[in-house]
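Below: the structure, in structure tokens.
Here we show just some of the chains, and they stay where they sit in the whole.
Chain naming follows the written order as A, B, C and D, and within any one chain the residues start at number 1.
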Amino acid sequence: MSRSAAVAAARLALLAGAVLALELLCRAGVIQPLTLIPPSAMAAALAGLLWSGELNADLIHTGGAVAASLALAVGLGLPLGVAVHGLPRLRRALDPLLAAYYAVPTFVFYPLLVAILGLNQAPLIVLGTAFGLPAMMMATLNGLDRVPPVLLRTARVHRLGRLDTLASIVLPSAAPFLFTGCKLALAYAVIGIIAGEFILADAGLGHAISFAYDGFENRTMYAVMLLVLGLATGLNLLLHLWETRLMRRRARA
Amino acid sequence: MRPEARPRVGPGTREAPGPRGTAGARDAPGPRESHAVLSAVTRVYPGARPVAALGPVDLDLRAGEFFAVVGPSGCGKSTLLDLLAGLSRPTAGTILFEGRPVDGAVPEGLGIVFQEDASFPWLTVRDNIAFGLRRAGTDPAETARRVDYALGFMGLADFAAAYPAQLSGGMRQRVCIARTLVTRPRLILLDEPFGALDQQTRLLMGDELLRLWRETGATVLLITHALDEAAMLSDRVGVMSSRPGRFIDLVETGWPRERDSRLVAEAGFGTVTARLWARLRDESLKAIGGPGATA
Amino acid sequence: ARAETITVTHWGSAFYGAPYAVAREKGFFQKRGLDITGFLTSAGGGTSVRNTLAGGLPFGEVALPAAILAIQSGQPLKIVSGGVESVADILWITRPDSTLAGLSGLAGRKIAYTAPGSVTNMLILMCLRKAGIDQKALQLVAAGDLGANLSAVLNGAVDAGMTGEPLWSQNQGKVRAGFWARDCVDPAVTQTVGITTTEFARTGGDTLRALIDARREAVAYIREHPDETADIVARAYNGDPALYRTVFRHFVEIGYFGDGRLNLANMNRMLEGMKLVGRLKAPVEWGEVTDSSFLPKDLQGTQ
Amino acid sequence: MSGAARPPARTGGRDALVAAGLLLALWQGLHLYAGDAALASPAAALGALRQLAGTAAFWGHCAATAQAFAAALALSAAIGLALGLWLGLRRFAGEVAEPLLAGLYAIPKITLYPVILLVFGLGLGAKVAFGVIHGFVPIALFTLGAVKSLDPVLLRTARALRLSRAQTVRFVLAPAALPEIVAGLRVGFSLTLLGVLIGEMFASQAGLGFLIVNGTALHNVRLTTAVILTVVVLAVGANAALLWLDRRYVRRG
């Protein structure tokens, strides 16, 4: 068995083990169904929800918001990171702010966003974007830091312009770091949007969880959470696999 | 075929002018047209404690010659190459390439292979080699033709679709050399291009470089820290002093244009390396200021 | 008695907790052998119920709909007392320059409420029914909590948004009343109830009785001394005493705080609202979800 | 470390001041645009903060948050570092666990409230748990990355010098991975604080998170902004301090 197959198998076994353990704990009554239902029940409930099409609107709503946030976080974080990288003094001043930013409960600024953007989906998308953007920026800065100077010199030898250098040398070279940034931006966009929906929205998966939560409908709540968990882990795993492939091709022995 | 090795060791004759030799007459190295000229060039790295890295240096690189530079570590060899390539500006002095001043931009017609591995890890070997041609907008058919030729020529044909990570260090160096050569530079600057290789392999690679040089007729400036490499490959060897580097000797080797690494077994070869070594021992002692200096 | 914490929903931001603040300050707990020092809170009905379930002293004053839904889903809870018995402080506000006047002008507007399934959702639907306006004739949006509603109104993101005390009194002049909940429904609606776990109902009867009794005494005290109450609550909530005096006078006027009795009529009005917003899945048998045995004798028969 | 040009230290303080000034200007601009109802002006927020600071209650709230945060940060750091080191050293375990960890991290943690309540109970337990689940993953991922990309020759040197496992971790691994560990701690610090604040919004009787909930619910924009300002100042201060330590003691040469 190849190493990557072994890793995949172990990962699967770990997941299966965790699910099985949870199932047993629930079935044995150690965990009350009033707090947590067995994974099999979650799956069954989720299948029902998906089959009935009840969740379709919420899925589209949330999926759209997450996609928009992700696109904005990456689309803005990348150029911002590139710009800030070119201005070392600005960067130095910004450095403590970027990491500190994550301590701020941004959803508190929802009223401010409503004031600026109106009462629609936009404030939530901005919240999701705002959560992912600094991570993307930090990753971009990191990546640009690690572009080997000799490649930049090579660009000059080939008489490339600034944009050409950026497009054909700097960004490809920093790609692994940009990748990490995208993964983080995805995670944060999911967290930002769904947590935002949980607190503020009247549609979307986050709202579905919140509605079920307030109504003590554990089956629905855990079913939707399972869906979110599955989507988040699945997307992440996909990105991870893609990244490993990319990295394996490029990894220096 | 074992070429006749005819070492002609003597003081530098860099000011000897004369008519340009014909291609046929090249076997006997002699004065030719200037290709690049450095006049009283110095370079000081500014800072709280400015570092005088180089010079003053005068150098007249002749068209079609193979010129090697040796010198103690940190003496300014890479700095010299940077200046010549227009990657940085001299603090004083002037640099001419094909008659035009080099002013902080890399002039057209110049190719560089850096000391470090500069292959692009995200491109295949083929795309790496084609990089410069594509950027320059060369016709795709012509690009493909030249790249294919270079792949064969460099012994990389089987690895055209491989990524640099799948290559050994020496193969990566060859990719960088090929990437530079396909653009057909008229002046090739090489900064310890075989640094990643063991001594035996670097001599073999040297043979390849010689063949290339013969075939293209380009001017080559090779920086190396291996004295036998310098002695074997070049028409002239410039020996630099410790920092700030100046040329303290110019050794004309007098090898035939047709030569290869078997030169090293010649008795006369040892005479050239011994002279280089003798010139450098004291400079190295000054340069490292380490244990040798106190011994 | 050791220091104990009970759960009170929206402590610090809404006034469901006022009687408890008074009871603590006036020693009503202490004289019954209780040492209640802390009030655990959250900003959500479901969360408050969960916090009550997990609490060391499992008694909480929580939103009635949340309590009902929890019990219906099998949570081991009982409703043991009534709490706030009025929605008369709830109203929809507009900007002072708004053309919206009264229920009739609602059609075609963008109206905010807090969250789907909430009391404010029920009330706005009742108002629409009362005004005879189809839900599709206007845009209803869930804007989040009272603060967000106010902000949305002030920023012109909506034509009207809901509010209550103390925001209403606090923002006099900045906003104008559009229509009141009491214009649409009988405002005698049970908003909050006291709940406990079935387990604690078995073992902690004395404590529950003492708690409910202390609250009752505090409610009586509020009725007598609204101004002093305002000061006490202002201290507890870190609020503005002058503003709170206006608020509590208003509360006394409308009989905001119930004395703890389970008023089935008021509770049924809430059920009706729940049905209206689709939150009630099954009919409620009050006898099953409530346990009046911890109420003072004189209040037990008043349902 | 990176070869990116670092501006001389002397300009650092001035740049930070300029950045702070610009942020204040941006804040004031947003305030002017969105109005009092959405965002308090810097002056108003500072006034509110001064007023708050004069009350004993505020310091009580600060103390409550600080207590939970200290515990959560200690746990986040300990768990994150231990997990990161372990997964980094056990390559296989690391490969198996990393994407799962990152995937799990992407689920919105507030939806886990019932489970947290079940496992950790009310009050301090839940607050600390919230802080830890927010904070430990980034610390673990940064540490894992650092250990994974550690120059293998350092570990071989440890073996050649016949160091025990504990000695290797203490004297080679930890110092070698310190720059990334500090970076992880910077983000972890912020996210742990965010987690504690969110925990306080769900179940608390005191704390800055409690103040924020009440501030938003009462539409006390001045209070909310002042509390957020406190959080930001705290996080930026801690970040700047970590960065300073990092520059001073870690990134030499």
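The rule is simple: a contact is a pair of C-beta atoms (placed from the backbone, for glycine too) under 8 Å apart; a residue touches a chain by one contact, two chains touch by 3 or more.
This structure is a prediction, so every number in the text was calculated from the model and none was measured.
Engineer: Which formula, in the displayed labels, states the number of copies of each chain in the whole complex?
Structural biologist: Chain counts for the entire complex are A x1, B x2, C x1, D x1.
Please note the rule applied: only the chains that are shown with their structure count from here on.
Engineer: With centres defined as the mean C-alpha position, give me the chain C-chain D separation in Å.
Structural biologist: 36
Engineer: Where in chain A do residues touch two or more of the other chains?
Structural biologist: 111, 114-115, 199, 213
Engineer: For chain D, which residues are shared contacts with two or more other chains?
Structural biologist: Those would be 34-35, 37-38, 113-114, 117-118, 201, 215-216, 219, 221.
Engineer: If we count contacts the way the header does, which residues on chain A are in touch with chain C in the complex?
Structural biologist: Touching chain C from chain A are residues 33-34, 110-111, 114-115, 118-119, 199-202, 207, 210-211, 213-218.
Engineer: List the residues on chain D that touch chain A in their complex, please.
Structural biologist: Contacts found on chain D: 2-7, 11-12, 15-16, 18-19, 23, 30, 33-35, 37-39, 92, 95-100, 102-111, 113-115, 117-118, 183, 186-187, 189-191, 193-194, 197-198, 201, 209, 212, 215-216, 219, 221, 224, 228, 231-232, 234-236, 238-240, 243.
Engineer: Across the complex, what residues on chain A touch chain D?
Structural biologist: My answer: residues 6-7, 10-11, 14-15, 31, 35-36, 85, 88-90, 92-97, 99-105, 108-109, 111-112, 114-116, 144-146, 149, 183, 186-187, 190-191, 194-195, 198-199, 206, 209, 213, 221, 225, 228-229, 232-237, 240.
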